[in-house]
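Before I ask anything, here is the structure I am working with.
Note that one protein chain of the assembly has been removed; the remaining protein chains are unaltered in position.
Entry: subunit A
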Amino acid sequence: MLKIEDLHINIEGKEIVKGINLEIASGEIHALMGPNGSGKSTLAQALMGHPTYEITKGKVTFNGKNLLKMNPSERSLAGLFLSFQYPSEVLGVNIANFLRLVYNKRVKKTLYPAAFRKLLKEKMEILDMKEEFMDRYLNEGFSGGEKKRMEILQMLILKPKIAILDETDSGLDIDALKIVSKGVTLLNKTAKTGVLLITHYTRLLNHIKPDKVHVMRNGKIVKSGGHELANELEKKGYTAFEE
């Protein structure tokens, strides 16, 4: 589904990601773990097509197509999703209207407001969000936890083929973490969404069980393994995983 081969990424001329290979199949959950500055978020942003991240080498195919040729909008419509670490606040943009707009584009049909609100309400219930939320402005004045829930809500609405969750767990309390995990697991089970979980901490992995764990340091994946690798990391810390 998503295949990354020898990917190198520069920011302002500096190489941050130095040759990554990773393949995520439909329905799989991969955890990408590593300390701050290891290049995890850079990878996430570049996969979604952020204009300031320059791909200097490598290939990414998504569903058999060259992902790097697509703009962010096309990547989204093709079924890629990124849950942002720091989602933007967009003043004056009503959440229900916005989500209906992007939903209709993604599914290529026209769901009218009343029907869409019903769908949205169901998804919000999964995430334990109050209905009033749908008439607030997108992320405006939201707490950190509310923003993360809004990201997951968008994911549930867009039903991506591959979802990248960039530190969605950071800043969440245990209850919120459980709710977010429930949303991710549900989509993974019902829509066979492949997931790339980017995180510092192993605690998220107690709620979402990954098929594979990768440890990233200094722009490279230094070790890959099964769920047990997370336990090893928990015990030994990142310093045990030198290049």
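Rule of thumb we're sticking to: contacts are C-beta pairs under 8 Å (C-beta built on N, C-alpha and C of every residue); 3 or more make two chains touch, one makes a residue touch a chain; residues count from 1.
Everything that follows uses one rule, which is that contacts and distances are computed from a predicted model.
Novice: With one chain of the assembly withheld, which option in "ABC transporter permease", "RNA polymerase sigma factor", "Fe-S cluster assembly protein SufB" or "P-II family nitrogen regulator" matches that chain's UniProt protein name?
Specialist: Going by its UniProt entry, the chain not pictured is "Fe-S cluster assembly protein SufB".
Novice: Give the residue, chosen from A:N10, A:S38 or A:Q154, that touches the chain omitted from the document.
Specialist: Of the listed residues, the one touching the omitted chain is A:Q154.
Novice: Can you work out which residue in A:R75, A:K123 or A:R217 touches the chain that's missing from view?
Specialist: Of the listed residues, the one touching the omitted chain is A:R75.
Novice: Given that one chain is not shown, which residue among A:N36, A:S88, A:T190 or A:T239 touches it?
Specialist: In the full complex, the listed residue that touches the missing chain is A:S88.
Novice: Give the residue, chosen from A:G34, A:G49 or A:G194, that touches the chain omitted from the document.
Specialist: Per the contact definition at the top, the residue touching the missing chain is A:G49.
Novice: Touching the absent chain: which residues on subunit A qualify?
Specialist: 48-52, 70-73, 75-77, 81-82, 84, 87-88, 90-93, 98, 101-102, 105-106, 137-138, 154, 158
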